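Of the protein chains in this complex, one is absent; all others appear in place.
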Amino acid sequence: MKKLCTCFLLVSALVFSTILSGCSNSNAKIDGKTVVELVQYKPEAVAVFEQLAEKFNATHDDIYLKVDSPNDAMTILKTMFIREDYPDIIGIGGDINYSYFIDSNILADVSDYPGLQKIKPAYVDILEGLEFVPTEGTFGVPFVANAAGVLYNRQLFQENGWEIPTTWDEFMGLCDEIQKTGILPFYFGFKDTWTCLAPWNALAVDLAPADVCQQVNRGETTFSKEYRETAEKMLQLLQYGEEGPFAYGYNDACTAFANGQSAMYTIGSYAVPQIKSVNPDMDIDSFVMPGSSSPEGNTLNSGVDLQFCVTQACTNKEAAYKVLDFLLEHDSVQMYLDDQNAVPCVNETFELAPMLDGMKPYIEEGKMSDYQDHYYPSEMAVDAQIQTFLLNQDVDAFLSKFDTDWARYNRDIIAMVHEYQAKHGNQ
Amino acid sequence: MKEKINERVNWPVTILLIVGLITVAFPLYMTIVIAFKQPSEMTNSISGILSLPKSWSLANFAEAMRVTDFWHSLGNSIWITLVTVGISIALHSMIGYTIGRSKARSKFYSFAYLYIVSGMFVPFAILMMPLVKQTAQLGIANWVGVILCYVVFYMPMNVLLYSGYLTNIPMALEEAACVDGASSWMTFWKIIFPNMKPMHATVAVLTALGTWNDVMTPLVIMSGSGSTTLPLAQMTFQTQFGTNYNLAFASYLLALLPILVFYLICQKQILNGVVNGAVK
Partner (left out) sequence: MKGTKLDSKQKTYLLITIPILALFFCFNTLPLIKGVIYSFTNFRGYGDYSWVGLRNYIDLFQDGRVGRSYWFTFKLAFVTTIVVNVISLILALGLNSKIKFKSALRGMYFIPNILGALVVGYIFNYFFTYILPAVIQMVGGQGNSILASTKWAWFAIMIVCAWQSIAMNTIIYISGLQTVPQDVYEAGSIDGATGWAQFKHLTFPLIIPFFSINMVLCMKNFLMVFDQIMALTKGGPAQSTESISFLIYNNGMSGGQFGFQSANAVVFFIMIVVISVAQMRFTGKKEEQL
């Protein structure tokens, strides 16, 4: 019996001591400095953020910037929210998670932040469009964007005298020409379903209205109508890819493109580091997906890749704004661009990475629309649906399923939109 | 005709087992080769991937160790694994014993048995959010919380194992001790616990294995605490748009060694701990 008691004492002591030793959460101040905690979701940018934080802390003696770049940051951010342990600033992408965070009242209104004036209006509008229902205020400061279209092997193009296409017909002509030389026009890697979304998005921004998802939510149109051309052109692209594209993944496609097995790859600029890891000397450039039949009809597919949002729990908004001021400085942005080959959202002239040459006119002009998939709820698995469609090649079945699934997975959002409409009248 | 069964080496079986080893050796060979290669040596051709690396440099291993803060994360992983295994063996063998011995006669214990074992089938995903909140509220959003979660997660499997093993330990053993006047508490520790040695080793291996490679539990529970485990640190190799397989493979090979050693040690215990003499 005695031993039993000691055992219980031990166990309870263990539990107790751990409770005591457990949470010693850092408070808002270290050495009299205000601490601003920034959690950003791109682990690949950890090095440049460390440099930026170091630079910031060296130049500011009243604020201490603490940057965290965790792996699987979205899961970690969500667990932080569950613990009600909110960082001051979060760096996330402009995707549906951002919409959810606004809807959950986690993000603060930053429309009083003067630095917003420096941002290209196109990107502020993109963020605006991500709100489920028009919400008073601005909730994110766009920092950098990425761009998707078609990456191409510049060396191969120059050797063969191939021209950059500006219309769909030219594009198809080019693919035929490339195929004749025995080189694959594309290597898709559709085994990883998310890669199906890259050409889909790039085509859809050319061929469907930018706010098609909101239009559908308002009941003004259907996807069957708006996405038909996109779907048909996806099928056309498919015949220029490798045989059995559903057997090969993103990694295979990057390797194949890097080794010159294919001339082009329909993916975003974010794939360049992976490609270059296989072939460091490769000369990659990109062009805007020419989905339309006229050059003017094409738009660059570009979305907010990283934006900074201040949380509602942030106690010292002024300090947070000072951090944002620093991050939006010309040098800071350039430092990030050099490291990550990104597209700046700040309306100043920057030196861009060479693989963005072909997209430069669009970037400078601000002629761009957001990735369509930023509006798709992830649980609807549009990427998997596109893969299914490319396997079955049945346009009608795909589009009608898209419409019914959309209504099912967005039920709460559609109800919210209708409620908003009823209150505010149709715009 | 088979009287020498214990002494003779069974060569046919040995050879069959060695041939069957190809299913393990081939993937292991690929892992090792890739761990030594550079990213630029990766290709999509079979001969390319199976070929030996250009140089057998340990650079990948050194870099992998640097990136994952190897010794530190290894220490955390070992600590969490060992404490989990220790607590599991002590608590689970106790409850496995009380339940295993009583479940045939008592409704309460047979209910407790079903209750615990059915806990095995609760998907972790549904427990995750509430557990995150609960551990944070208790102030154990750190390695302690992770260990407590593991002790509970592996309880169903281990109770199953212990109470199953118990059916092969004759009641006569305890009854003899009982007659000698030992309390049931003493009986357990003096007689039953040592006799369950092979099962302790099995439980240790299985529990250690589960905790060693687990990512999700430490990810969601420890993420705020600033410390990291080896699998957590290994996530660095995989970002959304790129994976450095060469570094990752080097790192996984390094992570494989400690648990393999642990297994070999336990394996000896499984063999040596045969319910000996006493059974007969």
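Chains here go by letter, A and B, matching the order in which they are written, and residues are numbered from 1 within each.
Just so it is clear, contacts are C-beta pairs under 8 Å (C-beta built on N, C-alpha and C of every residue); 3 or more make two chains touch, one makes a residue touch a chain.
Since this is a predicted model, take the numbers as computed values, not measurements.
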Checklist outcome for this item: Missing-chain contact, candidates B:V83, B:A136 or B:C149, resolves to B:C149
Checklist outcome for this item: The one residue from B:S55, B:N168 or B:Q240 touching the chain left out of view is B:N168
Checklist outcome for this item: Listed in rising order, the chain A residues that touch the chain left out are 1, 4, 8, 11, 74-75, 78, 81-82, 96, 100-101, 103-106, 191-193, 244, 246-249, 252, 377-379, 381, 384-385, 387-388, 391-392, 408-409, 412
Checklist entry - Of the residues in chain B, which ones touch the absent chain? => result 1-3, 5-11, 13-14, 16-18, 20-21, 23-25, 27-28, 30-31, 34, 44-46, 49, 91, 94-95, 97-99, 101-102, 109, 112, 114-123, 125-131, 134, 148-149, 151-153, 155, 157, 160-161, 164-165, 167-168, 178, 183-185, 198-199, 201-202, 205-206, 209, 212-213, 231, 234, 237-238, 243, 245, 248-249, 252, 255-256, 259-260, 263-264, 267-268, 270-271, 273-275, 279-280
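As a convention for this text, only the chains that are shown with their structure count from here on.
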Next on the checklist: Taking the mean of the C-alpha atoms as each chain's centre, how many Å separate chain A from chain B?
Outcome noted: 38
Checklist outcome for this item: In their shared complex, chain B is touched by residues of chain A numbered 1, 3-4, 15, 18-23, 42-44, 70-72, 75-76, 79-80, 82-85, 248, 251-252, 254-256, 259, 261, 270-271, 273-274, 277-280
Next on the checklist: Applying the document's contact rule, which stretches of chain B touch chain A when the two form their complex?
Outcome noted: 39-40, 42-44, 129, 132-133, 136, 138-142, 144-145, 148, 183, 185-186, 189, 219-221, 223-224, 232, 235-236, 238-245
